[in-house]
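Every protein chain of the complex appears in place save one, which is left out.
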Amino acid sequence: MNLEAIKSELEAAVPGCRLELVANPSPSGQHSLRIDSAHAVAVALTLRDAPGLRFDLCSNVTGIDWPGKQTTEKVKLHKLVDGTQQEVEELRTTTTPGSLEVVYHLFSIEKKHGPIVLRMSTIDRDANVHLPSLTPVWRSAELQEREIFDLFGVVFDGHPDLRRLLMWDEFVDHPMRRDYVGPDDYEYEPTAHDEVLRRANQHLSEGGGR
Amino acid sequence: MVGEGILKGMAETARNFFGSYFRKDRLTTVQYPEQRDPPIEAARSFPFLVYDGEDWQQGMRCVACQICEKECPPKCIFIEKSKDKKPDANGKPQFFPATFNIDISVCMSCQICVEVCPFDAIKMDVVTDLSSGDRFGGLLLDRQRLAKSDQYYNSIHPTEAAAVDARLAAERARQEAKAKAAAEAKSAADAKLAAVTQAQPEIGGPR
Partner (left out) sequence: MNTIADPTAQPELEPLSETSKEQLLEIAMGPQHPSTHGVFRMNVVLDGEHVVRLKPVFGYLHRNHEKIAESETYLGSMPYTDRLDYMCPITNNWAYALAVEKLAGIQVPERAEYLRVIVGELTRLQNHACLIGFLMQDMGASGTPLMYAFREREKILDLFESLTGARMMCNYMRFGGCRVDLPAGWLDQAKIVVAGFPRFLDEFEQLLVGNEILMDRTQEVGVLSRELAVSAGISGPMARASGVDYDIRKVDHYSIYDRFAFRVPLGSHGDVYDRFMVRLLEMRESVSILEQAMRDIPAGPIVDPKMKVRGFRPKPGEAYGRIEAPKGELGFYLISDGSPNPYRYRVRPPSLINLTVLEDLCVGRNVADIVTILGSIDIVLGEVDR
């Protein structure tokens, strides 16, 4: 089951879609296909219905948080300073916005092949977190996309019932994000380590408690 | 006949019920706590620290390397290393844990601490009735409550303890043989040096 062949078949069937092969350096050999949000549903329908592919089982839908990075580097450039061209060193900060990624693992029950891995990314982690829902294509994505909405914050357009799954409805924030700060509700931690020890010492210095 | 399936099922339950008066394998209830099932050797409940000899402080095998503390998944072990060394059961000066606490309300008996300990110092106990009335601290076992003798370890896990003891004894014998060989080599070298200096005239002329 050649991922290159599948990619060319999809590009032929869904004109205008942008697919990218993402290599997987581990020995598992499970390379993935990055698809763009605009054509995701069309690509998914082709994968499900094309006679040679028939990927009818959407086995696993995962959310991944890639936080943004800020890198500062010294850059030498020519600038006009007091009328003369001088070489000046400047600190340039580049911020990559980070994204939320959704990964689909597809198998074929009819043809007994698989897995094929699809990836979709949001534009950033704050305002542009919309992705098309693949629930109209595979019903098994329904609860899993709800979970990604709950724990990561990706909003799936076209999902029939998008609400929180594991956290309660009034909960704010998205717990599985890398920058999530949990509530400060430590009570009694006799064998505290790392973060818990830091919080416990903070409680002690603030006075009261164990 | 209507109800034939139900009657066949009732015959099955009747066979089990009346059979329990005659056959042991149909009467499987064990009247706990008056009767108990025979204890299984490999069972594990919570960790304990092994000490050799009679004195639990002197003979404790733990050298506070803190590997178990790092590998423990729920982080229920808390160790504070001592500042000074004290001789262990073999006479070699080792660090020892000034504090060794295990919170057994957090411990999940996964036994990873036993797996990673390089000194066979922490092993799994089998006692299960450890309930306490004190919610804060009653389930925090300090190193005195955790320390149990090697004889106790042999009594609860005979096969495993025998293997550990054999391995430690072999290691000790190997170290002793190495030390003896080193001492013999050193004394031979000293004797040779003494013989050589005796044969040579004193440097600097006779006084």
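Should a chain be cited, it is by its letter among A and B, assigned in written order, with residues numbered from 1 in that chain.
Going forward, contacts are C-beta pairs under 8 Å (C-beta built on N, C-alpha and C of every residue); 3 or more make two chains touch, one makes a residue touch a chain.
In this text, all values refer to a predicted model and were calculated from it rather than measured experimentally.
In the complete assembly, the contact with the undisplayed chain comes from A:Leu165, out of A:Ile123, A:Leu165 or A:Leu197.
Which of A:Leu21, A:Val88 or A:Leu143 touches the hidden chain is settled by the complete complex: it is A:Leu143. From the set A:Asp36, A:Asp56, A:Asp124 or A:Glu189, the residue in touch with the chain omitted from the display is A:Asp56, counting the whole complex. Checked against the full complex, the candidates B:Thr13, B:Ser131 or B:Gln198 give a single residue touching the omitted chain, namely B:Thr13.
Residues 24-28, 30, 56-60, 62, 64, 103, 105, 109, 112, 115, 117, 135-144, 160-161, 164-168, 175-176 of chain A touch the missing chain (whole complex, contact as defined above). Residue-level contact of chain B with the missing chain is found at 2-6, 8-9, 11-13, 16, 28, 40-44, 67, 71-73, 108-112, 115-116, 124, 159.
Throughout what follows, only the chains that are shown with their structure count from here on.
Inter-chain centre distance (chain A to chain B, centres taken as mean C-alpha positions): 45 Å. The residues of chain B lying in touch with chain A in their complex are 69, 75-78, 101-103, 106, 136-137, 140.
Taken in their complex, chain A has these residues touching chain B: 188, 190-194, 196, 210.
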